[in-house]
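One structure follows; several queries about it will come next.
Complex shown without one protein chain; remaining protein chains in place.
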Amino acid sequence: MRLLFLGDMVGRSGRAIVYDKLPGLIADHAIDFVIVNGENAAGGFGVTEQILTDTLDAGADVMTTGNHVWDQREALVFADRHAGFLRPANYPDGTPGRGMGVYQARNGARVMVSNIMGRVFMAPDLDDPFMAAERQLENVRLGHDFDCVVFDFHAEATSEKVCFAHFVDGRASLVVGTHTHTPTADHMIFDGGTGYMSDVGMCGDYGHSLGMDKDEPLNRFLTKVPKGRFEAASGPGTLCGVTADISDRTGLCERIAPVRIGPRLAETVPDWW
Amino acid sequence: MRLLFLGDMVGRSGRAIVYDKLPGLIADHAIDFVIVNGENAAGGFGVTEQILTDTLDAGADVMTTGNHVWDQREALVFADRHAGFLRPANYPDGTPGRGMGVYQARNGARVMVSNIMGRVFMAPDLDDPFMAAERQLENVRLGHDFDCVVFDFHAEATSEKVCFAHFVDGRASLVVGTHTHTPTADHMIFDGGTGYMSDVGMCGDYGHSLGMDKDEPLNRFLTKVPKGRFEAASGPGTLCGVTADISDRTGLCERIAPVRIGPRLAETVPDWW
Amino acid sequence: MRLLFLGDMVGRSGRAIVYDKLPGLIADHAIDFVIVNGENAAGGFGVTEQILTDTLDAGADVMTTGNHVWDQREALVFADRHAGFLRPANYPDGTPGRGMGVYQARNGARVMVSNIMGRVFMAPDLDDPFMAAERQLENVRLGHDFDCVVFDFHAEATSEKVCFAHFVDGRASLVVGTHTHTPTADHMIFDGGTGYMSDVGMCGDYGHSLGMDKDEPLNRFLTKVPKGRFEAASGPGTLCGVTADISDRTGLCERIAPVRIGPRLAETVPDWW
Partner (left out) sequence: MRLLFLGDMVGRSGRAIVYDKLPGLIADHAIDFVIVNGENAAGGFGVTEQILTDTLDAGADVMTTGNHVWDQREALVFADRHAGFLRPANYPDGTPGRGMGVYQARNGARVMVSNIMGRVFMAPDLDDPFMAAERQLENVRLGHDFDCVVFDFHAEATSEKVCFAHFVDGRASLVVGTHTHTPTADHMIFDGGTGYMSDVGMCGDYGHSLGMDKDEPLNRFLTKVPKGRFEAASGPGTLCGVTADISDRTGLCERIAPVRIGPRLAETVPDWW
């Protein structure tokens, strides 16, 4: 089966490029399953239910999130209503929503998707991400119980990301990092068969600072005194994602390649598309 | 002029691939100036004088460093002896060595190289990196005083890296991020003409964790109790760098592309090579 | 001369106890100079100009601050209008207000007061606090140029606080730590003659969490999801301060003792009062 994973949609620029391109990509390249990280879709901060449904309408099967998940307070309410909406699994028991789900792909495959947040430099108060994955994978045999297992590992530190991926190597189809809003060039298949990419990057305007207008971030670095709020940048967005072909037999990753479409970045699609 | 910048050499694997490939790259592609970050060259921790001279012998004009610069205590002594050795400029006054130098490229160009360390998540006790750059660029007109100005911005957070680059956009030829040991795919030329890449990645073994054997990092994530030391991984290394063509007239960046040679990562060289 | 230094006033509870007790303390115990940290006076977040003038009217000579100084945006404007208002000195050049001032005490003594912020765990983006003090003390001979030199060192980590005090030992009359909102019992006179206390504590309601209503801080520790804003606690406040007698001849500290008046904490005043 063929997966497409798109990184953090940031603001209107991010949403526009995703809504514009995703349906065509699915149709043209026979994508069976689509995951989109939406934690910054609402002006950079969280996601509304409208944006969630628009994104699902555009072809996403699952929206994952991260540290910004609750920035729009309505997410605390709608999280429980949408099976296709995930928040990090390592929030404490009792947190609204779910951190993992099982879905059916267009080709009939059973896909488990998990959203877990790293702690280093970022979320020290969440539960252990490694143990969260261990619990999810207990009693799961890839290729038997599920045809495909994907982790959105939302984290800052590359050490935590790559160690997490080694930890689940052979037990997951794909580990995709999100959160830094910067695509990495280290997509690869690990020795155990798990596909990996440290960060898929964002869908948004790459002419500023991580999709946010650069004036205020730069002001803070220079003056240490806030002048205003952070606002999403409004230039044309670039779509950043990764696509992977997963073995129908083993659930392991057969090939993996980045997808980047739009201005500023070097455009790239898999040579097998 | 044509620049080549190689990311953090990690241990023997990193040194081997650099020493093996660098002379040929310089010869085959008419490279005028080479910068190599060497902060992890000695088993992952710092750099010895022997490694420094070996790297210069292999064709590097300058070795930059970062937070690991003093891991080998001899660096406190030899730093002052080598014009081609840089430590982060935003250490306090009185720190051994220098943070910036001016060099002559093979084509005769005057190249200013600066090594600055970010603070976010990393080095809160260093001086302001933005002000450090401001002082270095005061009275410097790119294209007049120097033909080329390059920053090795050694930092963890992409926000600090990209904001730094916007800060010097139009005043520098190139801002290359180092430290995460993970190459990014966001090489681009900013509106003001400065070439940028968030992180060039490392030269080392990509089959583990940032070039270090994955067993101990993974052990610490899982058990929280150290079992041993961090050791450099010993598998075959991959060379990671970025090359840029700099205008002889303006000192701005005309084109920029990644260079990745070796196993694990998707190999890439500029299409104009 | 006799100094009184009161810790961070938190919200209405903190203001009430200070306004109520300070005039009597000054009169009854012949206090020559009063410093009050006001960074949390406005509902826990910053300080308004009205609160500043009320505090000066109650007998304070100087109001110091800390990381919350700009929480009320009007401080960016009024900071320049009041010689008795200090913000941390290690903000960058160009920041509104001043970080140090020289004042005349009731007994005619010339008092230098400096407000500096620590960086560990707290404000990595500010300038080096040690160098900030060094610059302020350059060319200052205690007992000659000034009769008294006081530092409000606003910091989280006790290591940074005590090392700072050792750094200025013999060059300052008094180093008082603020920010943790918890009074320490380590008031002492260092070998060089500088009086020291790691943290003077807050003036506020000690029945909650650092003067803030405990419900929301506790909620965040338990659920990791914000439920509302942080609000100042509204129970009766306790005044926390330190008093020191400074030698008129040397400017060094002759005796130092805590002052704590109000409910919850063990009341204490100097045995020489």
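Note that the chains are named A, B and C in the order they appear, and that numbering of residues resets to 1 at the start of each chain.
Going forward, a contact is a pair of C-beta atoms (placed from the backbone, for glycine too) under 8 Å apart; a residue touches a chain by one contact, two chains touch by 3 or more.
What you see is a predicted model; the values in this text were computed from it and never measured.
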Chains on display which the left-out chain touches in the complete complex: A, B, C
Residue among A:15, A:119 or A:224 touching the omitted chain: A:119
Residue of C:107, C:158 or C:234 touching the missing chain in the full complex: C:158
Listed residues A:128, A:215 or A:248, member touching the removed chain: A:128
Sites on subunit B contacted by the missing partner chain, in the whole complex: 70, 76, 91-92, 94-96, 125-126, 220-226
Hidden partner chain, residues of subunit C it touches: 121, 130, 156-160, 162-164, 166-167, 180-188, 191, 198-199, 201, 206-210, 214, 217-218, 221-222, 257-258, 260, 264-266, 268
Contacts of subunit A with the absent chain, listed as residue ranges: 92, 119-120, 124-125, 127-128, 131
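Rule of thumb we're sticking to: only the chains that are shown with their structure count from here on.
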Category of the chain touch graph - line, ring, star, complete, other: complete
Approximate Å spacing (C-alpha centroids) for the pair subunit A, subunit C: 46
Centroid distance [mean C-alpha coordinates] between subunit B and subunit A, Å: 29
Two or more partner chains touched - positions in subunit A: 221-222
